[in-house]
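Showing just some of the chains, left in place.
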Amino acid sequence: MQKEFVELGFAKLDLDRFRRRGFAEVIFCKGKTKQQLLKIIKELIKHKQPILLTKLERKEFRYLKRYFPSLKYNPLAKIAYAKKLEVKANSYVCVITAGTADIPIAEEAITTLEVMGNKVKKIYDIGVAGLHRLYTNLDTIRKAKVIVVVAGMEAALPSLVSGLVAKPVIAVPTSFGYGANFFGLSALLTMLNSCSPGIGVVNIDNGFGAGYLASLINKG
Amino acid sequence: MQKEFVELGFAKLDLDRFRRRGFAEVIFCKGKTKQQLLKIIKELIKHKQPILLTKLERKEFRYLKRYFPSLKYNPLAKIAYAKKLEVKANSYVCVITAGTADIPIAEEAITTLEVMGNKVKKIYDIGVAGLHRLYTNLDTIRKAKVIVVVAGMEAALPSLVSGLVAKPVIAVPTSFGYGANFFGLSALLTMLNSCSPGIGVVNIDNGFGAGYLASLINKG
Amino acid sequence: MQKEFVELGFAKLDLDRFRRRGFAEVIFCKGKTKQQLLKIIKELIKHKQPILLTKLERKEFRYLKRYFPSLKYNPLAKIAYAKKLEVKANSYVCVITAGTADIPIAEEAITTLEVMGNKVKKIYDIGVAGLHRLYTNLDTIRKAKVIVVVAGMEAALPSLVSGLVAKPVIAVPTSFGYGANFFGLSALLTMLNSCSPGIGVVNIDNGFGAGYLASLINKG
Amino acid sequence: MQKEFVELGFAKLDLDRFRRRGFAEVIFCKGKTKQQLLKIIKELIKHKQPILLTKLERKEFRYLKRYFPSLKYNPLAKIAYAKKLEVKANSYVCVITAGTADIPIAEEAITTLEVMGNKVKKIYDIGVAGLHRLYTNLDTIRKAKVIVVVAGMEAALPSLVSGLVAKPVIAVPTSFGYGANFFGLSALLTMLNSCSPGIGVVNIDNGFGAGYLASLINKG
């Protein structure tokens, strides 16, 4: 029987997670030193676990890259990983942003989805101020198995998309904007209060969480 | 020279307001006793001022009606008035609601507009979850001089409408909804953070204020 | 071609929704008068749409029942409906509550799911203060296609459940509690900040929204 | 027929907006890289669209200036533009600030107004602590077609101005102040709760939005 976790002193690496959850423990890098990250990756490799590091700054990535040359990095998404799992299903996840500034969070969702072995189609900058951009892409959106919508400011896009399709929508509020957006609170509340049912919301700027949830649904 | 105000002890009735602002002092009834309202109306009539009473409960209206039989009442809008000013301009104000529950606040705006002598067209229940209802009415919306949009919950409608027209939009958040709408805060923040410029926001449930502002623009 | 919506003056009933979204327009009863509800149901029946009424008080239900004797009501869930769609899939949705007081919101999710034609298994009162109650039911939870977790107060249950399974979790914060729960805000924030990925959150007390989203995933 | 939008990958440039809204898509620069801005401007020029860039830092402006030498910049307003539209109407917009520190946001409104072809008169530093400064300028204020009032801290000026005129007032709360102003929240709430009807509020520090709305009203 495989050990359930590895004790590193500063961390207990959960080795049983792949069995329970279908994917290994993902490392949230904020709040960890690069030395700690180094030790964690070593253990993950030793135990043949997939590697996925989120919210990793480029500087820390460069440090790790010296030790693990095969590590890849999406600088927009701030995600590092060893390899993308093979895509098995035909279904795909559609990832949409309301604006250009929402792209980094969308990329975080997309990289997460691809590393977990999902097919992704992306559509960027469908603002509510010009809906023809939405209608042009409606076919791609409707055929997805699940849709991730990333939006800041007034964040009305998830409601609009959800109102047009019979698919689950995962809404990601971003902290993008200023003034009375209060660091993403406005977008978050908009999404939670949507009058269109069929939307699940994740934390502000949590592209990873949205990708992970979309992967569970897409593969389910 | 006309007296500038009447001293009632509990109130100083501003008689100069019609000259300064183009309309007499409007009486906000919340927080005033029916006896106080009675005295105020007497003075308004004595000084030949138009009468507009907002947020007036039906019970108080009935009390006042006994003294001023010509007083009219819109129970949905909770507004009483003596008469509607004659409409002079050809232009009109379009008042739209996102849902059925937003109608009382829209009626407050409409009665205000009509009492102040404006032509109004109304379109109710254009939710973002079914946009074809918006497109069917687009011509009426586009030809208005100014548009009032009343919406609760996620309140995305003002952004959508504003994105389709070259007219000023006045957005009225309503307290309608539950949970994380926090008594209208969610709708208010959505409207303030709209990515579509050309929107001015008034207080939560302030149909009167929206109507008043729309009247100033429509007649300007 | 079928008409896209019916104009009722106070409402525009969206008849195209079944085609677009896989289910008819669901009527949110809060903020509508019983006369308005009556007219809406008549139109829904006339156009052969399924009927689902949420947040309907018992008094209003009784009024409607006189006109539509076949209307059914779940008083805990405050939901009325005409009939439950036939269950076609083998997969099921597991609905869990943290406490007894969360049951009404869970019932709202369950009735929604059943009316939309889903198989449901329910497990009530799995508080985090006694985890053996969770482990006893783990097999039922793990085999679900999607899991709805309803919790108030500190709302830690979705994190716990999500950490044990490879299935999407829909978390419903409830307003149940007192003091610093601030009407459900505490539970909402807990769920959004979960360190276990794979959770989508809906509005406070929004059992209907959770059921609807779960149905989309279960049938997807 | 003109193309409705240009696909740039990271952005979908809305070319139909001028037709719909009377002005081209305005570029909100925060959250976009300078390379993205460069590509967007190239497309705007190619399609003969007016250019207006908001919240643009001086460093980014200098980069763009090398490619488009005719680009102009208001460093206080953080706005760049190609040219100001010709003024056709005789009416003007009056832009007022409560304090000196509110000037940058007022300049953002003014530059927006001028680029959109409006005549503007500005009056700076009319604090409520010295009202004679307001009365001296009352004639200029009263003759405007629409008035923009920019204020931070307690933000009482819009109420005062609105109480003296029969013109629509657009209120812009600024984040200027400290302590319990909570980044502009105090000013925002003051403006929303004004007892003087006829005020529409825009987002905190949103000088552009105020200018855009004022332009729609001034030209309407």
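Chains: A, B, C and D, in written order; residue numbering restarts at 1 for each.
One rule holds for everything that comes next: a residue touches a chain if its C-beta (ideal position, glycine included) is under 8 Å from a C-beta of that chain, and two chains touch if they have at least 3 such contacts.
Since the structure is predicted, the reported quantities are computational estimates derived from the model, not experimental observations.
Taken as a whole, the complex in this structure file is built from 8 copies of one protein sequence, with 4 shown in place.
To be clear about the criterion, only the chains that are shown with their structure count from here on.
Between the contact lists of chain A and chain B, the overlap consists of C, D. Both copies, chain B and chain D, contribute mostly matching positions to the interface they share, with over half of the numbers common to the two. With centres computed as the average of Cα coordinates, no chain lies farther from chain A than B. Once the centre of each chain is set as its mean CA position, chain B and chain D turn out to be 26 Å apart. For the pair chain B and chain C, the distance between C-alpha centroids works out to 35 Å. Each of the following residues of chain C touches two or more other chains: 188, 203-204. Judged by the touch criterion defined above, the protein chains form a pattern that is neither an open path, a ring nor a star, and not fully connected either.
You'll find the chains touch as A-B, A-C, A-D, B-C, B-D. The touching residues of chain A, when paired with chain C in their complex, are 20-23, 26, 28, 145-146, 163-168, 170, 188, 192-193, 195, 197-204, 208-209, 212-213, 216-217, 220. Residues of chain B touching chain A in their complex: 98-99, 127-131, 153-156, 159-160, 162-164, 177, 179-182, 185-187, 189-196.
Here chain C touches chain B in the complex through residues 4-5, 8-12, 14, 16-17, 25, 30-32, 36, 55, 173, 175, 183-185, 188, 203-206, going by the rule given at the top.
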